[in-house]
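Here the complex is missing a single protein chain, while all its other protein chains stay put.
Every chain is named by a letter (A, B and C) in the order it is written, and numbering of its residues begins at 1.
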Amino acid sequence: MTGFLSRRVFAVEWGHCDPAGIVFNGRFYEYFDWGTWTLFEKALGVKPAELAGAFGIIGIPLDDVRARFLAPARFGDEVEHTSQLVALRRSSFEVEHRLMVRGVLAVEGHETRVWAGSDGAEPSRIRAKPMPEDVVARLRAC
Amino acid sequence: MTGFLSRRVFAVEWGHCDPAGIVFNGRFYEYFDWGTWTLFEKALGVKPAELAGAFGIIGIPLDDVRARFLAPARFGDEVEHTSQLVALRRSSFEVEHRLMVRGVLAVEGHETRVWAGSDGAEPSRIRAKPMPEDVVARLRAC
Amino acid sequence: MTGFLSRRVFAVEWGHCDPAGIVFNGRFYEYFDWGTWTLFEKALGVKPAELAGAFGIIGIPLDDVRARFLAPARFGDEVEHTSQLVALRRSSFEVEHRLMVRGVLAVEGHETRVWAGSDGAEPSRIRAKPMPEDVVARLRAC
Partner (left out) sequence: MTGFLSRRVFAVEWGHCDPAGIVFNGRFYEYFDWGTWTLFEKALGVKPAELAGAFGIIGIPLDDVRARFLAPARFGDEVEHTSQLVALRRSSFEVEHRLMVRGVLAVEGHETRVWAGSDGAEPSRIRAKPMPEDVVARLRAC
């Protein structure tokens, strides 16, 4: 399937880079995270901070992440970040991130996240919940 | 006054440093923060994550921070970090941080923090609360 | 004096916030840092990553930082960040940062930075250098 896609452009900051002059690996997951929130905001029309309240969930925690580093990104580089929904299941989904720098694919990321609420019997526990029909419908649209 | 003092030693990590090869300024406030939690743990015998619960507060948020950068700290440098309580008021306190690297004072920091609880009438608001007598007594001791 | 001023707007990200639901203190210095690079880019017309090369310097390292936290900033909050040059000396300068959130001043920051090159006799040492006339002239302009 190919689902909803969002795109954002940002610049690599000084504090994101390590002594080799390239983006420190941990920062890319901040980029992915923001990309996924942006995707949901665009698909559902709900602001990131209101997503949990709007749907009665705790959040969309990560289950699994993969990243491949193909070319370096450096201080000041303009990054074109595309986030696309690539799988939708009953209570989880997958997002693919592609970061283009100077016209080449620099980083590829793949997140699996859970639509998560609290357990009725034990509220401090996090539990996967079925995604609502209308959320699924909007995320499927390209 | 000179109050409770704690000391910890740690190494500068690769991901803490910027393209100039020195610790990125934002990381020093993470060091200060951890130093203050360590100070409270040692003074009060309460683990950081249990401080709020033990005293019925929300936390110890920052009001004001100052830092002076005197010498660079680099990847792998061993940092000797001393945190000392230097002022105690009814519902706020000040902590001084000194980071020694290779025998010289590299960074000096100064935090003013508030002993904060939620407002009875409006629980979502943060309000300064008087510090308990026994907390004050333990923090005064050198 | 009142010197060059720049303004940018950004949103607080999920990963910037701590368990109290507010921006973790260390992140504000990342905001300040990016604000200062933005100020220089706008004043001098030189991209951040090209500043050092264009003027034969190593960078603009921090000497001293102060911050006051007046109101919390939370996940998703839109921040209006104003950075203004407030002092210019032979080889150092000061930048004032103001972060407005929901119409109130949430954070005030003050950076003192050095125009820094390498020492001729000992290239691994960092040394303050006089700021070029045209850089000074452009930074003075409002």
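Things worth noting here:
Basically, a contact is a pair of C-beta atoms (placed from the backbone, for glycine too) under 8 Å apart; a residue touches a chain by one contact, two chains touch by 3 or more.
On a predicted model such as this, the values are computed, not experimentally measured, just so you know.
The missing chain, though absent from the view, touches A, B, C when the full complex is examined. Looking at A:L5, A:L62 or A:A128, the residue that reaches the missing chain in the full complex is A:L62. Summarising the interface, subunit A meets the missing chain with residues 20, 22, 25-27, 29-30, 33, 58-59, 61-69, 72, 126. Those residues of subunit C that touch the chain absent from the view are 14-15, 17-21, 24-26, 75. Contact between subunit B and the unshown chain involves residues 11, 13-15, 30, 33-34, 37, 47-50, 74-77.
Basically, only the chains that are shown with their structure count from here on.
Of all chains, the one whose CA centroid is most distant from that of subunit A is B.
Subunit A and subunit B carry the same sequence, and matching their CA atoms takes a turn of 180 degrees, rounded to a multiple of 5.
Here the chain pair with the top count of touching C-beta pairs is B-C.
Between the CA-based centres of subunit A and subunit C the separation comes to 29 Å, rounded to the whole angstrom. If each chain is reduced to the centroid of its CA atoms, subunit A and subunit B end up 33 Å from each other. Shared interface positions of subunit A, i.e. residues touching 2 or more other chains, are given as 14-15, 75.
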